[in-house]
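Here the complex is missing one protein chain, while the rest keep their positions.
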């Protein structure tokens, strides 16, 4: 059973669970795994006779509901019409701060990433932000980011209707506790263990002594993903869908 | 010669002169005389081989350059792209204040007019505002308006890139002196005299002892007005153009 | 998505803040009588940015508590008789505004901001009577430079009429982009249309450019000639005769009641 599920399929299914209940999720044009998670949730809800979430794919000409230019996503979020968003980051730290700008001292950062995009707004006003970074290393998950593109928490009195709820990597799922603030290890993906997670994580996190394993999709969900959902994913992310379909034909390794 | 010029044609030609040099003038959908003045200026400039002003007719589906809804006029004015505008008023007072709301104590005004429209913005930011009111009576031109929809002048330090330059009525043309502030009688239309203007005006104004008569259009200008310009006017204001053409066929009275 | 006008009118609960478009932008006159039949009172109207026949009729029917507007008039037919009478009687609260202030308030809501700054207004009596507007010194200037802040206008409901919607709930508004601004700012948006088309308006770049996405549209109902006696851009002209007929009738409360009882609900 285990060997039948691709590690990225666990990520997709986990994202679908994290998104459950949202009416509208926005995903980036270069974020096939979050998009697939949102599409899986929609397929599951529609199978259950419900409407399922609206999915806005940013930067896509074909799959966008917007007609008012590139400001509309942010307006829409400001209106409270976007419930969930997936955000990556060059560095993510233990307080949920995200760095999309670069390493070292700003502005002459030795390593420069593209920039903060809309994160310094969306992270504040989208209720359910899922931090998603496949790379789970001390380089990516740091104690303290070198530059706060957007902060995990805000001081009392600062308008903040949204923020991080979880961090998903190739190795594990963390929940964000904004009261502490900090991450709680929720579950470990198959093939990984707590010691390895600790080694790979640059920040401290809370955890059970015996963390759970991340749940695998049941056969029905997996069938839906591999049928209808990959077909839908292929419309926007043809390379990704093709790659997934190639890899699930082959024996899989669970190494990250 | 005199009897050949309709009193409203003097108004139209006077407006064309007041607008001379503007690049873009906005006129109201129910303002045929200002529109005709702007169209006459455009025709004169084009006859001289120049481009002539752009004319935006508000609320007109056919003759508007706007594609961003009813906010665009105000945005456009705020950007400094509208040089001139004609503004009426239920009451206009000697400081250039305009009342478009009603007479008596607000809010339960015994006489209620429609409202201030965009005046409380455009009057501040359009450089050349021509106050235009055909009715020249103590009821319309008052010492002090009952309600300031928009003020003629602003205190030092208040952002104000525009304001009134003139007041044109069926009887006379006034220039606005914003330093005083107040109106200077510039010229009296044919058929009227200073005593009559004083009787008909509710506010004090400066004047020469022997005010000039408002200049009549020369024959070339009149011919252009009665030919090409009325044709253009007729596209947007068919009733007005037809009325003018009927009335210039008949002997004219110069009574207001 | 398609439902009938009475079903749409049920959204208009007593005390809601209701945004309505200017007479040339697509007024859903077809919704006026269903709203009056539904008899939801204490409505707070927001005219974007001015009001006309629909506003006058809702006021005449006694449903309106307050009107925020830059003007109310019947176009060529002159003043709005039931509005003017209600002003004189003090029967409605007035929030007199100027057009760009209404747009600024909606824009603040569109942007999720608490306010928008706006030039003009200082020295106008409009400002004196608007305790919700605030003057501050421009924090980006070196001192002085007063500027007015207009708070966000967040209508509960927007109602308008448009030429067409598709069966996915996208609505074609063309260049009447204030209709989009109203919908962005509002919790609920109810739209009547001349017709429903099969193909998605978002399917071609040409039609998408003038489309309000279904995301902002709560309900759509078909109402042919639904703006009548107003016109609808690109579709049919205003029936000025009918508006003049209303203007004459509505000079008195009795005449208004008579008009509303007996007048046809649809164009002849």
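Per-chain residue numbering starts at 1, and chain names A, B and C are given in the order in which the chains are listed.
Keep in mind that, in the parts below, contacts are C-beta pairs under 8 Å (C-beta built on N, C-alpha and C of every residue); 3 or more make two chains touch, one makes a residue touch a chain.
Just so we're clear, the structure is a prediction, and the values are computed from it rather than from any experiment.
Of the options A:31, A:56, A:91 or A:116, the residue whose C-beta touches the omitted chain is A:116.
When the missing chain is restored to the complex, the residue among B:17, B:45 or B:81 that touches it is B:81. From the options A:32, A:102 or A:217, the residue with contact to the unseen chain in the full assembly is A:102. In the full complex, the hidden chain is touched by subunit B at residues 24, 54, 65-68, 74-81, 125. Interface residues of subunit A with the unshown chain, by the touch rule above, are 30, 59, 61, 66-71, 74, 78, 100-102, 106-110, 112-125, 147-151, 154-155, 157-159. Hidden from this view is one chain, which touches subunit C at 104, 107, 111-119, 134, 136, 138-141, 145, 147, 149, 151, 173-175, 204-211, 233-234.
Note that in this section only the chains that are shown with their structure count from here on.
This structure's chain pair with the greatest number of C-beta contacts is B-C. Among the chains present, the centre nearest to the common Cα mean is that of C. The chain with its CA mean position farthest from that of subunit C is A.
Note: centroid distance subunit B to subunit C, computed from Cα atoms, is 29 Å. Remark: subunit A and subunit B have CA centroids separated by 61 Å (rounded to whole angstrom).
Counting partner chains per residue, subunit A shows two or more touched chains at no residue at all.
For subunit C, the set of residues touching two or more other chains reads 180.
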